[in-house]
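Below is the structure I would like to discuss, written out as structure tokens.
Removed: one protein chain of the complex. Kept in place: all other protein chains.
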Amino acid sequence: MTQLQVLLFASYADAFGANCVSVTVAEPATTADVVGALRALPGGHVLPMSPLVAVDRRYTRGDVAVSAGQEIAVIPPVAGG
Amino acid sequence: MTQLQVLLFASYADAFGANCVSVTVAEPATTADVVGALRALPGGHVLPMSPLVAVDRRYTRGDVAVSAGQEIAVIPPVAGG
Amino acid sequence: MIRTAIVSDAIDVPALIREVTSEATGATTLFLGTVRDVNDGRDVTGIEYTAYAGMASDELQRIAVEAQTQFDGVRVAVEHRIGTLGLSDVSVAIAVAHARRTQAMDASRFIIEELKRRVPIWKCEHYADGERQWIDPTASRASVVAS
Partner (left out) sequence: MIRTAIVSDAIDVPALIREVTSEATGATTLFLGTVRDVNDGRDVTGIEYTAYAGMASDELQRIAVEAQTQFDGVRVAVEHRIGTLGLSDVSVAIAVAHARRTQAMDASRFIIEELKRRVPIWKCEHYADGERQWIDPTASRASVVAS
């Protein structure tokens, strides 16, 4: 098992009550594992079926491997402009 | 016969050597008569087959009647912007 | 709101932006035409813009009215400058604002395309070699007039 830090923003940060949460996942971990662990936390019901996940400041597609050294963020629907 | 004043601009004004020329046409006159009379003047060779003609500050389409009380202009290809 | 003008002094671009933007608009677009240093491979030193003043004003206003009909709620301010302009000088400024960005962008494009097609304004380019020529966008090559 490993602990990963996940960055949260906007409505997700409000729902979880934090800008950053720790999740514990089995190794080797993937983004789907991270989302699954988040969903089990209080506030996790706000996450859609497949939330956008960014790793090292780039969007990921599908399920990709993640490790503790990476910057992981779950991204609510963006609304810039 | 009547005398009509015709406004000229840009390359047409250069070719005719004037911003405004008089043409003498039979009554009732049309825009085609005006263009025909212009074509016979020195510089008239620069006019294309069917130059744009404006009457009272609006483009005309086809051959329309004109009289001395109206503002008649022959319009070179425009190049604003 | 609509305001259009043919002007002979420098265009105050920030003023145009302020003029169209309101608390009800969410998108403001600006289009500027500026004098380029090269055209058709020739070094340009400046452009002389001349207009059929009365008709150019009328036609520009008609285009803005058409834009407002097509893009309901659009706010438009357009100025076209005439006279002798140097490199990078602004020849035309089109400011458009709307609640929604698509309408603002489409209206701006409509106005510049119609302006170039219809407004009786002409430009005479002055070149580094001393020649000048009236630009004819309908011709492959404009006729050269010795200066």
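For clarity, chains are labelled A, B and C in written order, and residue numbers in each chain start from 1.
Basically, a residue touches a chain if its C-beta (ideal position, glycine included) is under 8 Å from a C-beta of that chain, and two chains touch if they have at least 3 such contacts.
Everything numeric in this text was worked out from a predicted model, so none of it was measured.
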{"item": "Which displayed chains the unshown chain touches", "value": "A, C"}
{"item": "Residue ranges of chain A at the interface with the undisplayed chain", "value": "7, 9-11, 14, 46, 54, 57-59, 71, 73, 75-81"}
{"item": "Touching residues on chain C - with respect to the absent chain", "value": "13-14, 17, 21-38, 87-88, 97, 99, 101, 105, 108-109, 112"}
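Keep in mind that, in the parts below, only the chains that are shown with their structure count from here on.
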{"item": "Joint neighbours of chain C and chain B, given as chain labels", "value": "none"}
{"item": "Geometric centre distance via CA averages, chain C-chain B, whole Å", "value": "26"}
{"item": "Distance from the mean Cα position of chain C to that of chain A, given in whole angstrom", "value": "49"}
{"item": "CA centroid of chain A to CA centroid of chain B, Å", "value": "73"}
{"item": "Numbers and ranges of chain B residues touching at least 2 other chains", "value": "none"}
{"item": "Sites on chain C at which at least two other chains make contact", "value": "none"}
